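Before I ask anything, let me first share the structure, which is written out below as structure tokens.
The other protein chains are all here in position, but one chain of the complex has been omitted.
Chain nomenclature is as follows: A and B, assigned in order of appearance, with residue numbering initiated at 1 for each chain independently.
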Amino acid sequence: MQGLDFSIVPEYLPLIGKGLWWTVVISVVSALFSIVAGMGFALIVLYASPLVRYPVRLFMWLFMGTPLLLQLFLIYFGLVQIGIDIPALWSGIIGLSLHFAVYNADIFRAGIASLDKGQTEAARSLGFGAWQTRFYIVVPQALRNTVPAVGNMMIALLKESSIVSMIGIAELVHSAQLVISETYRPFEFYLTAAALYYVLNLILEAVLRGIERKVELSR
Amino acid sequence: MDIALIGRIIPVFVQAAWTTVQISLLSLVLGLAVAALIASLRLSHLAVLRFFGAAYVSVFRGTPALLQIFLLYFGGPQLGIQLEPFAAGAIALGLNIAAYMAESIRGGVLSVDRGQMEAARSLGFGEGQSMRWIVLPQAAKLMIRPLGVNAVALVKGTALVATISVVELTYTAQRFIGSTYKPFEIFAVTAVLYMIMVYGLTLVIDWLDRAYAEEA
Partner (left out) sequence: MTDVRPMIEVRGARKFFGPLEVLKGIDFSVARGQIVAVIGPSGSGKSTLLRSINHLETLDGGEVWLDGVQVNQTLARRAFEKHINSVRQQMGMVFQHFNLFPHLSVAENIAIAPMKLKGMAKADARALALKMLDKVGLADKIDAFPARLSGGQKQRVAIARALAMQPKVMLFDEATSALDPELVDEVNLVMKQLAAEHMTMVIVTHEMRFAAEVADRVIFMADGAVVEEGKPDDLFRNPVQERTRSFLKKFLNG
């Protein structure tokens, strides 16, 4: 038994910090993409012609039924074999974004379906067209009503962003692995990484609570 | 689509899927047991116990499952814990999902009307008896769906043990993508097997939920 020795951790903190920074960047970018794409999917599933709707539904069904890690392997190791070479960082962001877009789409779809029919009628009675009504009235309300559910997805996204380390993106887990390959101290550095995720998670939860309160205030 | 290839690889993938099923079941059983314990801590009258329950949930839900697996498998030996990849994966996943399942169980218990406990106590049932005979049977119905969501997440989460070389579905898929240069065929076979498990499980949960709902 090797025992634990945390005294060597501070020496490697700058390197870990770099990984932490990339975890934040990847998570924030993927979160934004997943929300925009999720709303796009939701609108397609609800309103688009069958020709567009069914392929999107099939895609959503596929992505909901399979693990993120498998999806990342397909995008990064798979697409390159048919000539689509996406760099690791973008593969990771695309994979995370699509994976969570599918879940967000489901949340948005339910959010839109639960809106009062009177909202659409009021907008149409003022002379708004169908897509104008969706853009100005339906989408903003659905976004606000789904803040808690989408927030939970974003909390999951932050943690699952660790999985992109498996395709070699130098985020938090990956930089911990680099340090471990040098120091042979897995427990210390994985625990350090876990602690940093925990702090990020607390910050994200606080931010989400802030957003929820702000939305709640303007009701 | 290379149909011949698909035909050739299917036996290997079914074998791998069986490993995924085994690890899912093991983690599920372990997860439910630990979750029941954590939920009872969370619902305890003693502040200390409540604190430990809450800390467990907060730590396991606040950090990535991947790191929990790495800590046990790679970090374990430093603490004298030597585990095979399969065992390490199943245990780490079980401990992880337990945190989520504990919250599902607690949510179910808390959504049973307080008046039920009061009525039971007024009849002379003790605290534990009231929980056992009156509250839990009602709460169980309310837990089916959230626990089902946890179980589905767990099945998809088992892919993470590929990272510690457990030869399950995702690990096998990655190996074959690398060696056959046929990513879509491999993805299709893997996806179908995952979806049989995931959507099969969803059907079972729907059925359970309906069966119990009718009883109410």
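The criterion applied here is as follows: a residue touches a chain if its C-beta (ideal position, glycine included) is under 8 Å from a C-beta of that chain, and two chains touch if they have at least 3 such contacts.
Remember, it's a predicted structure, so these values are computed and weren't measured experimentally.
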{"item": "Chains on display which the left-out chain touches in the complete complex", "value": "A"}
{"item": "Omitted-chain contact residue, chosen from A:K18, A:R57 or A:R124", "value": "A:R124"}
{"item": "Candidate in contact with the missing chain, chosen from A:Q81, A:Q141 or A:T183", "value": "A:Q141"}
{"item": "Hidden partner interface residues of chain A, rising order", "value": "116, 118-119, 121-130, 132, 136-137, 140-141, 144, 218-219"}
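Criterion: only the chains that are shown with their structure count from here on.
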{"item": "Computed distance of Cα centres, chain B from chain A, in Å", "value": "21"}
{"item": "Chain A contact footprint on chain B (complex, rising order)", "value": "59, 62-68, 70-71, 74-80, 156-160, 162-163, 169-170, 173-174, 177-178, 181-184, 186-187, 190-191, 194-195, 198-199"}
{"item": "In the complex with chain B, residue positions of chain A that touch it", "value": "1-4, 61-62, 64-70, 73-74, 77-79, 81-82, 159-160, 162-163, 165-166, 173, 180, 185-188, 190-191, 193-195, 197-198, 201-202"}
